[in-house]
Every structure is written in structure tokens, then in C-alpha cells.
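A protein chain is absent from this complex, but the other protein chains hold their places.
Order as written gives the chain letters A and B; numbering starts at 1 within each chain.
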Amino acid sequence: MVLDIWFGIIARYLLELGLTWTEELARYLMIWAALLAVPCAAFHREHIGLTIISDRLSRLPRMTLHFALDLLGITFFLFLFVYGLRMTADGSNQYAMIFGMTMTLPYASVPVAAGLTVLQILAAMIRDGGDWHGRLRESEQ
Amino acid sequence: MIIVAIIFFGLILVGMPIGYTLGIAGVTGLLQIGGDNFLVMAAKRFFEGLNLFTFMAMPFFILAGEIMNRSGITTKLAEFADALVGYLRGGLAHSNMVASVLFAGMTGAAVSDAAAFGNTLVPAMVKEGYSRPFACAVTAAGSIIGPTIPPSNLMVIYGSLMGVSIAGLFAAGILPGLLICLLCMAVIAALGRRLNLPKSAAGPSLRRIIQGFRSSLLAIIMPVIILGGILSGIVTPTEAAAIAVAYALFVGVVIYRALSFDDIVQMLIRTARITGVVFLIIASASILGWWMTFMQIPQSIAAWFLSMSSDPNVIIALILALLLAVGMFMDINAALIILAPVLAPLTTAIGMDPVHAGIMIILALNISLMTPPVGACLFVLSSVTGEKIERISMSLIPFLVTEVAILILIAFWSDLTLFIPRLLGF
Partner (left out) sequence: AYAAKVLKLGHLNKDDPFDNATGAMTAVFKSLVESGTNGSVTVQTFPNGQLGKDAEVLQQVKMGVVQSGIHSTGGFASVYPMIGVLDVPFAFPNISATYEVFDGPFGAKLAADIEAKTGMKVLGFGDSGGFFNFTNSRRPVKTLEDFKGLKIRTMGLDTHKKLVSSLGGQPAGIAWSEVYTALQTGVADGQMNPVPIIAFAKFNEVQKYLTLSGHLFTPYVWVINADFWNSLDANEQSVVSYAAKSAIVAGRGISRIIEASDRGLPALARDLEVYALPAAEKAKFQAAALPAIKAHIESTFGSDGVAMMNAFLDAIEQAK
């Protein structure tokens, strides 16, 4: 992505090609890269949220709460996965500005990332057994 | 609508990640409208929320910061700043504010500033003995200087949307931007003793300053190069972020020889992870934001709010309150597009100058970037530094109060914004 933008700048000044697609391509690459990092961050519990209440709970209620939140999170990403697939299928009738390219590939970033996030939250649930903060303490060491 | 609000606040409070909460609340709203197509909309909005060129500057500035940290550029810069102002209490915090003013010429969005400084100055401040929440708060408070001093993305949107001179808005932002810097520095000075902000034992020494200047020269000229690139028309502000990465990489690898291939991979991974966290929030927020737009909620709230009084002073107060409130739940670009056409005619009706009104509206939305629950600058800083949102928010309170006071001052004292534009003949 960095390369693509540099290429855009160089193209404009050295090659005088005026390649307008570099901007669009850079955007799609960035979205792919950022969305692929979402499951990664989900596994490491890096998605930020408030901890005012859960900090004050004792162990059992806290684990129950985290278990429920994980399930809800899985539901959301499962939803994004399913409807992201629908969007990706529709994307074949939509054209990007880049000549000859449909929106299938850019759109596919959503279901792929959502599907992986479901798996990663599941993996994190198994690992933590409902104790997110144990995981946090461990990662701070 | 009530159900969406309950879900939103409920989930936020019990500690659901904010990126998940925004998406779940948005999808709940769309489910209530009903129809399969509205659910495909959720996926579409999730994608399109990210599909904007202006967001690209943020990961670049995070990456540039990573490179500067690992290659030791940041440390050298911090040592130089320490030699310059370290003997003052809270010297590095003051430097952070001044750096925000310099950086303002390179960026049009507050999140870029938060990303760049959160990843460089915050660790440097922590190393010098500042508490991390305080370092984050200083950075957040300074980040809105970026879009107040030109260039500014919101001013371009506002100017073309409302038919107001963009050059006029740019000129009008300069004094408010400097005022934010000065008053926040005053806050730092006032808090200095009570928070026991660090102060180095050594007094000012010309030798240390010269030494520091020499060793960090390459880092100091970085902003000069980038700003020069923008002002001379070689690159746009978003592209400038890519130049920053190139320059930092060049200095780190070729000159300092401090980076291995493995380092570079590590930096890319960390940048991607931080970006992933922030982008999930942006993407999910655009689901909720679209639902709010579709249901015409901001307009309804605005109509209800503004029907309460016809006194010009009360109207201004209500407008400010409304902008700060809506900015808590919506991306500010979207909020501006929806609310500016509703609010601007009111400001004209009570006799406000269009440029003055524009600056007021834009500053209010920018301040909302620092307020929980949905505050992009807050999220970027929390994610970059690993500090808790609630702890940053607590440290932010004095700065927030100051900036809201500046906002009120700007709203009721038009000369403050209009002085420079008038001087330039707008």
C-alpha cells in the first residue's frame, strides 16, 4: 500500500502517466490489510472497550459476562460474514474505477475478515475461559 | 430508536469492545426497519465506511511513528526537547503542544495527529516520568489543533457544502488554533506542581542543546521536508503521510542503520493491528451512522432542540450542545454533512458571519473527537498506547473544560476568528 502511493506520486511526476487508479487501488489494499488485522486483534483482546464495571465484578459474574459478550460478538461477525458474502456475490455486477475490475475482490475483505474473526473469538474463548483480564495481564508482562 | 440506544449504552457499559457495540447497535436498528436488503446494507456500510482516501493518512503516521521509535529517532528528538525545555516543569508536555501546532500544517484531520504523536511523544513522555494517561490526554487535547489550523478536511467540506470561502475559513482557523495551544499550555503549567510533572535536575545548557540538535538534526528536518512538500505543491496532505514513512525509513535504515528486516516486519504487524482496531470502530460506526441518517434522527433532534428558544444566545448554546452530543455517536464528517445545512441558516438568521459560524461548528465537532463514548482520537490513543479509555478521559477533563471554554469564547467573540480573514480581505 505504501508502495502503491509512492508509485502514484512517482508516476505523476516522473512518468507523467497520470495513473488515477493508484489512489483507488491503495484504498482497497488498505481496507484488506486493516480488516485482516481485525481477527488478529480480536484473538489478542486488543479491541478497546470500557472496563469500569467488569473490573468491579468478582470472578464468576465476570466470567459469565465475558462469555455472554463473546457469544454476542460471534453473532455479530457471523452476521457480517453471511451478509458480506451476499454483498460480495452482488459485487460482480459493480465496476470499480480501475478498468475491468469488479467490486468482488474489494468486497470479499468483509466476509473473509468477519469469518476469521468468528474463529478467533472462539479460539480466544477456549484459551481464556471467560477471563479476558488474565489474558491482558499476561500480555503486559 | 430507544432499543438501539439501550443496546448501545448497555453494551458499552458492560465492557463490550466499542467496535462490536457500534456494529451491533447499527444492525439492531436496521433489523427494526426490516427487510433482507437492509441487512446487506450493513455489510455495505461496513465496507464503505472505510472506503475513503482521507483515512489513509492515519496508518501511515502510525507506521512512521513505529519506524521513528525503533530506529531511535524518537529518543534523539526527546533528548533534544529535554535539553531545550526539560528544566521547565512539564517541559515535554509543552513541547507536545508546540509540536501539534507545527504538525497542523501537515494534516487536515485530528486522528492523524493523535496517531503520529500517540506512537512517538507518548512513549517518550512516559520514559521521562509522565503518567501515561496524562501523556495521552495532552496528545488528545493537542490533536484538535491539527484540523483547526489549515489545511483542514472539515473546512473544505463545510466551505463547499455551505458556499463559504474555504480560504476564509482557513485564515479564520489560525488564531483559534494558536489559542488552543496557549491555553492548554497554561493548563499544563497550572497542573505542573499538583501532578508533580517531571523536571530535569540539570539547568539549561547550551552545550547540551547543540549536542541534541546535532544528533537529531535528521529528525528535526523531517517536518520541514513534509511541510515543504505540501506547500510547494509536490504532494497532497494525505500523500505527505506516505512521504513521512519513506523519510523515516530512509533515516532509520540507511543513515542510522538501526533497523533489521525483522524489525520492519514487526513494525508492519503492529501498525496493522492498531489500524485494525481503529478501522473496525470506523466501519461499525458507519453502520450506526447510516441508520441514524436514514431515520433522520439528527435532524429530528436538531428541530426539537432548536424549537426551545428564539433568543440568539440560547440558540448558539443549543447548537454547541447539539454538535458536541451528536459528535459523541457519529463520525464527524457525516455529522457535518447532515447538520451543517440545518444549523448554518439559523446562525445566519441571528446575524452570525458565515465564516465565524463555520469555525464554531467545525471546532465543536472536533472537540467531540475527544469525548467518550465515540471519540476517534481517544480510540486511536487508547489503541496505540494500550492505555484505558476511562483513564485517558479522566486526565482529559481539565483540557476538555478549557477547550469548551475556548469554543464558547469563539462563539460569542467574533473578532477572534474574523480578525485574520478581515486582515486578508475576505
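The rule we apply is simple: a contact is a pair of C-beta atoms (placed from the backbone, for glycine too) under 8 Å apart; a residue touches a chain by one contact, two chains touch by 3 or more.
The shown structure was predicted, so the numbers you read here are calculated from the model rather than taken from an experiment.
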Chains on display which the left-out chain touches in the complete complex: A, B
Touch criterion as defined above, residue of B:Ile210, B:Leu231 or B:Ile397 at the omitted chain: B:Leu231
Interface with the unshown chain - residue positions in subunit A: 8, 12, 16, 18-24, 90, 93-97, 99, 103
Interface with the unshown chain - residue positions in subunit B: 35, 37-38, 40-41, 44-45, 48, 51, 53-54, 108, 151, 153, 156-157, 159-161, 163, 165-167, 230-238, 290, 293-294, 296, 334, 337-338, 341
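Please note the rule applied: only the chains that are shown with their structure count from here on.
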Touching residues on subunit A, where the partner in the complex is subunit B: 1-2, 5-6, 8-9, 13, 23, 26-27, 30-31, 33-38, 40-41, 44, 46-54, 65-66, 69, 72-73, 76, 79-80, 83-84, 86-87, 90, 106-107, 109-111, 140
Partner subunit A, residues of subunit B touching it in the complex: 11-21, 23-24, 27, 39-40, 42-44, 46-47, 50-53, 55-56, 59-60, 63, 234-235, 239, 242-243, 245-246, 272-273, 275-277, 279-280, 283, 372-373, 379, 382-383, 386, 388-390
